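The structure under discussion appears below in the form of structure tokens.
With one protein chain held back, the other chains of the complex are shown just where they sit.
Up next, chain A:
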Amino acid sequence: MSLMRIQKPKTRKGKVALLEREPKVIENIKNVLILEGRKVSVTVKELLKDICTFKKPNCKTLSRNNDITPFEDQNPLEILAKKSDCHLFIFGSHSKKRPDNIVMGRVYDDQILDMIEFGVKQYKALKDFKNEKIDVNCKPCLVFNGDQWSKSEELRRIKSLFVDMFHVEDVESIRLQGIEHVISFTLTEDLTIMIRSYKILLKKSGLQTPRIELTEIGPSIDFSIRRTKIASKDLYKLAHKKPAELKVTKKKNVSRDALGNVNARVHIDKQVINKLQLRKMKGLKKTAEEKKTARQLKKAASKEN
């Protein structure tokens, strides 16, 4: 729709940039906007920085402080997200009422879909773990521990938000050795979310499948849930709508065998053999007399009717 703007893009580059922001069937990776509120504590600052290192090519960090309170007025946040073309955001702030505050959320169609406020109970930064880290931009495994995750709609949304935030990108294939990072989310009885991140070590097991060992590489975060704002069910459902082009429609009577051959059943109408036109021959032609009698018969039949 960018070409339907009043102001036409002046350069080709500008046009491409606008087209890039248009609704697509297969969407781009969601970028994360990382920003700070009026005041931030050291903990929150470190946390934002660590998340940034994990999300590296797919994140944008705003360096200045922003006079924003997302739960009171979400408009400025929406504007910032739209401007920087981000559909996920992490907002850090610190106040007397809500110390070490983190707001995570996501945007659908330039509107905030859901937004969860966390309080940082405990934090151990990435740099506090003195060991070998992982490659940048590797797809992490996500582990959700605990039976609480499906207890309420809010918790389900939080889980979905975490997956959205950390899953990096949908991939068709992955290098087996490239599975080297795991983020675990543990939800306890008192609704504390413990986020831990480990490096995966593939050890020999005597079998083809390796034995897994983990070493913690940080950061380690304990979150308590504060305020939440989740989308209505209708909007949430609408946001999950899949384009018709991607829906797989099953073709009837068509199958593929193991060798990749297509097997299909074709239905054909019954053949009318009597009226089949064969080769025309002079000898089989009707004579003038025959034609005449046929015509008369037809006439008589029509008169009777």
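By definition in this document, a contact is a pair of C-beta atoms (placed from the backbone, for glycine too) under 8 Å apart; a residue touches a chain by one contact, two chains touch by 3 or more; residues count from 1.
By our rule, contacts and distances are computed from a predicted model.
The UniProt record for the undisplayed chain lists the protein name "Ribosome biogenesis regulatory protein", from the options "Small ribosomal subunit protein uS11m", "Ribosome biogenesis regulatory protein", "MMS19 nucleotide excision repair protein" or "Cell cycle checkpoint protein RAD1".
Considering the whole complex, the residue from A:Leu62, A:Leu142 or A:Ile225 that touches the absent chain is A:Leu142. Across A:Arg64, A:His240 or A:Lys282, the residue that sits in touch with the chain not pictured is A:His240.
The omitted chain makes contact with just one of the residues A:Val42, A:Val136, A:Val171 or A:Ala300: A:Val171. Interface with the hidden chain, as seen from chain A, comprises residues 1, 3-6, 22-25, 27-28, 30, 87, 106-109, 113, 139-147, 149-150, 159-160, 163-164, 167, 170-177, 179, 182, 184, 186, 188-189, 194, 196, 198, 200, 202-214, 216, 236, 239-241, 243.
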